[in-house]
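Here is the structure we will look at, set down as structure tokens.
Missing here: one protein chain of the complex. Every other protein chain is in place.
All chains are identified by letter, namely A and B, in their written order; residue positions are counted from 1 within each chain.
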Amino acid sequence: MALTYDDVIAKYEPVLGLEVHVELNTQSKMFCGCSTIFGGQPNTQTCPVCLALPGALPTVNEKAIESTIKIGLALNCSIAPFSRFARKNYFYPDMPKNFQISQYDEPICVNGYVDVEIETDEGPKSFRIEVERVHMEEDTGKSLHVGGATGRIHGAEYSLLDYNRAGIPLVEIVTKIVPGTGKYAPEVAKAYVAELRDILRSLGVSDVKMEQGSLRCDANVSLRLIGAQTLGTRSETKNVNSLRSVERAIRGEMIRHAELLNKGERVVQETRHFQEESGLTRSGRSKEQAEDYRYFPEPDLVPVAPDAAWIETLRAGLPERPSIHRKRLQEAWAVPDKEMAAMINADVLNIVEATVIAGADPTKARSWWLGEISRIANDKDVTIAELNITPADVAEIVALVSAGDLTDKLARQVIEGVIAGEGKPAEVIAARGIKVVNDDGALMAAIEKVCAEQPETAAKIRNGHLPAAGALIGAVMKETKGQADAARVRELLLGHLGQASN
Amino acid sequence: MSSLSRDDVANLARLARIEMSEEELVSLANEFTVILDAVARVQEVAGADVELTSHPLALRNVFRPDVVVPSLTPDEALSGAPAQEESRFRVPQILGEEA
Partner (left out) sequence: MIHLSASEMAAKLVAGETTSVALTQAHLDRIAAVDTDVHAFLFVDTEGALEQARAVDAKRAAGEKLSPLAGLPLALKDVMVQKGVPTTAGSKILEGWRPPYDSTVVSNLKRNDIVILGKTNMDEFAMGSSTENSAYGPTHNPWDLTRIPGGSGGGSSAALAAFEAPLAIGTDTGGSIRQPAAVTGTVGVKPTYGGVSRFGLIAFSSSLDQAGPCARTVLDAALLHEAIAGHDPKDSTSINAPVPAVVKAAKSGDVKGMKIGVVKELNGDGYQSGVRTRFDESLELLAAAGAEIVEVSAPNFEYALAAYYLIAPSECSSNLARFDAMRYGLRVGDVDGASAESVMNLTREVGFGREVKRRIILGTYALSSGYYDAYYGSAQKVRTLITQDFNKAFEKCDVMVSPTCPTTAFKIGEKSDDPIAMYLNDIATIPVNLAGIGGMSLPSGLAPEDGLPVGFQIMAPAMADERMYLVGAALEAALLTKWGAPLLSLAPELVVK
């Protein structure tokens, strides 16, 4: 008999801790000059340094440091005047040196916060997530497990390693414990990751593609009885790869913990893996002995001690905070809360803004991206960003519709053509021979023809029964192969049959 | 007096990924009794007011520009591999944590 979420929150208070790993979008790796481009042939982006060949030494990518400081500043952190890299020692085949260069007790950014707003039963409410640290480290290689049924580690006969990803700069953003979110814990976590993603995107420091793993979230969850002071035992769910999964994973863990606690069992402190299909987590290896990472200062690198001038230059260059940016857009576009939320949810805000900047009316831009284009993306199971259509294309189409050169229906055909790779809107229009019939003479001829064919309907309209007009308009549209402006047809038709058209 | 037991050495050998025979564990544990006594002398002078020197040079902020330089070819990268397949390093099954 499974517990419901309501049962859980009636009795327990969840405490969160979130660790987000972000791959920076530098051209070269953290400690060597190998390219970071995604999806290269295996082991084509490797060198003595990132393969940990004997004798190789790391060198620090300046842009990565700069990006990390920017992230720290955007998250309201203090930037440490002195920080160091450390070695985190443990053996794992996808980590060539068998230590990770990371930061330990001397991270570069500390003590920040992020405010997130979510919709609650009492209306919008803001939560402050405190950030403990932001530090630099490096990614691992990728293993392909061969021989197992599912490509998972368990049951594999052997593994194949590709080190292209090894050494890509990673920034780890660690929150302090987050109490006090109550039943909204899953939503707050999701909103936090979404806000982080928006901030990182606005900074231009990462591709923030959760589906490609450039933004990954580890969620720590524990429960305690409401009113209790001491923390419960936490579980850590690794690599949750979408915003929706963040929410699901936390909700699922809360229920799992509560079921254990209610039965008088203990929650095991362990790493768990989120399973997209079931929305449940599965136990990773419970560590028979606690890892001892034997951190010590990385002797091959020298300390990072950014001076105030550098930090202030970076601070001055920070973009507008996404939450403020959103408020500004909402005001400028005069969009109601609900529609703003819809845009944010569908992740179209930036693209709509770009379309508006390209000259489109905000309402029109929004409706195309949220409507037709989102529908196509859905059908194709891709994100709108991956579709072959730009904000400029959409702005051009919006302009053509406003000028009466396209009807909405024709505009949809043009969009479809652009996405299909037939070219820019003008090229699609030319190639497909799309044009609005706005020659009144031609329309009148069609109207007369249709009225002659359907005299009874025409008579009804003449007698004031306007709903009947639809059938005749449809017939005229058919007659003109859909290229007529339906509104103009209606106007002419009603005029022709002696009715006022409004 | 500092000393290490056979089990301590076994645990360290596990952390360091070195298989050790029973004989080796025991003899290392014995040697460590002597060695640790010798090295523990550092504690005699290491007062709380002494700074730590983890590195002889007082350098700061040594960075390289974010510029891509040519990588090894996959053949070079894999030239030392004990086993390989499809331009990847082939390694025995990895037990334990999920990737």
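Here is the rule we go by: contacts are C-beta pairs under 8 Å (C-beta built on N, C-alpha and C of every residue); 3 or more make two chains touch, one makes a residue touch a chain.
What you see is a predicted model; the values in this text were computed from it and never measured.
Among A:Val20, A:Cys34, A:Val60 or A:Ile384, the one in contact with the hidden chain is A:Val60. Although one chain is not drawn, its touching partners on chain A can still be listed: residues 47-48, 51-60, 87, 89, 91, 93, 96-99, 159, 161, 292, 294-296, 299-302. Touching the omitted chain from chain B are residues 4, 8-9, 12-13, 15-20, 24, 28, 31-32, 34-35, 38-47, 50-57, 59, 62, 64, 72, 76-77, 79-83, 89, 91-96.
Following the convention adopted for this analysis, only the chains that are shown with their structure count from here on.
Distance from the chain A centre to the chain B centre is 39 Å, each centre being the mean of its Cα atoms.
Remark: chain A residues 26-28, 32-35, 41-48, 51, 53, 59-65, 91-94, 142-147, 152-154, 156-163, 238, 271, 273, 284-285, 289, 292, 294, 296-297, 299, 301-306 touch chain B in the complex.
For chain B in complex with chain A, the residues that touch the partner chain are 11, 14-15, 17, 54-55, 57, 59-74, 77-78, 80, 85-99.
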